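A protein chain is absent from this complex, but the other protein chains hold their places.
Chain nomenclature is as follows: A and B, assigned in order of appearance, with residue numbering initiated at 1 for each chain independently.
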C-alpha cells in the first residue's frame, strides 16, 4: 500500500535523451517516459489499449507515441489519435497519462488523482539549484521495499557497523554519539547528531589535505514523506567551537536522496551528494561519488538480505530499540497519511476506455 | 482451457531419429516421443507409474521403453510388460499412451478421447506433399499463449509496423490496403488482401532478379481451428492484371504454420515456407528460411512482451478495433467448440492403474 497523492521522483532528466523511450515501473505501474520534440516530458501506461503491446517498444513521433504492433498513435495526454485502416476513433479511447514535472534535473510524477496534482507541492531542496553546491547525480536499484532504505537512513548508528571503513570511520560512533535532538514532524522527522574530536571518516579523508587532524562532526538528517532524505554533514576542526557556531575551516556536504517504490519489494534510489568546497575541477565530486557508491553497496547487501528475511517469514516482526525512535515515528506518520487517503473519496479510476 | 478432441502437430519427424527420446510437453502434459525399431512412433506420458521417474531418461528396446530407475518396461500402448524381480504384473498397470500419426513429415497427436481419434480428420494442406513446392521445415519456441500468435497472423496490418524492413516492406501497407473479403467460416476464417503497385518487400527482393520493379501483391490467409494457418502469397508484375487472373510472371509462396500449445503460456511453433520457383538448388529456400526467422523474431519480441502484459494484470481486457474482425471471429469459434466439448460426455479418465 503506497501513498498515491504525492510527488515521487521518477527519473533524472538526463535519462530522457530526446526520442529515447524509458520503460520504468513506479508504484507497481509499468510506465513509459519520453521527452517529446517540444521538450515536454510524457508519462503513459506502458500498454497499448488495443492488444496490450508495450508502448516503450514503439516510436516517438513529435510529442506523440506510436505503438509499433498495429500502428495506433497516442497524444501526450494518452488519447488515441490514429488507428491505421479505421476512420472513426472513439474519443475516450486511449491509455492513462500521468502529471509530470521537470525540476532541478529531476522528473517528478503524480500517481494519484490528477485533479489534486499541484506542482507547488514538490519538495524544494534549495541545494539542488544553488550553484555553490556541486555533485554528480546517481542512481541505484534496490531489491527491497523502499521503507527498508528509509529505516536505514533514519538510524545513524548503522554508520558505525556497516560503514566502518567507508562512510562511518569507527565503531565508536555508535557508542559515544547520541542524537542531540529528534524532532517528530508532521511530514517526517529531523535528527541531529554530533561526534566530537573524531578521526575523519575515509570518504572525507580522501578529499581533504590534512588527513589526520581530528574533527568535530555533525550530521543533521531530515526525512520527508513519502521517502525523501536530506543529510547536512559538517566537518569542523576539533575543538574550534563548531557546536557554538564557529564554522571557520569547516567543510560541508549535502546528500539529497529520493526513494521511489518500483514495486512493494523493489526501489528506485536517486541521489546526489553535494559539496561546497571544490573548485571548477569536478574531481572531488568524482571521488565522493565513488565513495558513496562503495558505502551504498554495503547498505544494499544488508537491506536486500533483510527483504528476503521478511519475505520468507511474513510472521516475523521487527523490534524497535531505543535508536529507532525516528524511524518508528516516520512509519507511523506515513501510515496515518495512507489511511487518510484511503478514507477520503476514492481516487476515481481512470479507465483506458 | 484447450480443445482436446482434435489433432495437433507435436513434432517434425526429423526430430525423432531412431532410438532418440524426445521429451516434449503438449497441452500441459509432459510426454515422451520415440520412433521404435519397427518405425512406429510412440507417445507416452513421461512419467513412470512406479516412482515417477522420467521415461525420457530411459531406454528404447525394440518398440518398447524401459524406465532406467528400477527397470519397468512399457509397450507402445503404455502397458507395463516387465517388472524386474516380480512375476505377476497387474494387467492394467501402465502409463497413458496417445494416438500418433506421421504424415507429410509432421507428427500429429490426439490429446483427447482416443475413441474419437480419426486420422482422416487431419488437415490436408496439399502443398505439404506436392513436389513443386519446396522449403525447409523449421521450429520456434514461444513464451506466449498460442492464441496470441494466431491473433498476430490474423491481422496483416502488423506487417506494416512490425515487419517494415523484413516481411512487410512499407508502412503504407496498413493504410492503403484493405481486406477484399473476410469470410467467417465454421472452423476459422479466410481473408484476402491486395496491395497494388508496391515495392517488393525485402524478403522477396532478396530472391528475385528484378529488385526494383513494382509488384501487385496478394495475401490470402486461411486460419483453421485449433491453430493452423496457411498463407498464400502472390507477387505479380504491377498492372499486368493479376487481380483479373493473369498470373504470368508471378511468383508465389505458401506458408504453412502450426501453433501447438505447450502450456497455457508457451507454444510450439512449427512452420515451412514453400516457394514454387526455385530449381534443384535450395539456396532460395535457405534465404527465405533466414528471412522468415528474422521476421518471426520481430513477432516473438512483441508477442512475448504481450504475454507478460496479460500475466501481470489479469484484469486487462484487449480491445477490438475494426481490423480485428477475423481474430475475433476465430476466438469466438474456438470458444464455442471448447464449450461443446466440455458439455459433451467428459473424456474418460485414462488412469495409470
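Points worth noting:
The working rule: contacts are C-beta pairs under 8 Å (C-beta built on N, C-alpha and C of every residue); 3 or more make two chains touch, one makes a residue touch a chain.
Predicted model only: the values in this text are computed from it and were never measured.
Per the touch definition above, the residue from A:174, A:208 or A:250 contacting the chain not shown is A:174. The residue from A:139, A:316 or A:332 that touches the chain not shown here is A:316. By the touch definition given at the top, subunit A reaches the unshown chain through residues 151, 155, 157-158, 160-162, 171, 174-175, 178, 301-302, 305-306, 309-310, 312-313, 316, 318-319, 321-323. Interface with the hidden chain, as seen from subunit B, comprises residues 30, 47, 49-54, 57, 66-72, 83-86, 93, 352.
Note that only the chains that are shown with their structure count from here on.
Rotation relating subunit A to subunit B, from a C-alpha superposition: 120°, rounded in steps of 5. Mean C-alpha position of subunit A lies 48 Å from that of subunit B.
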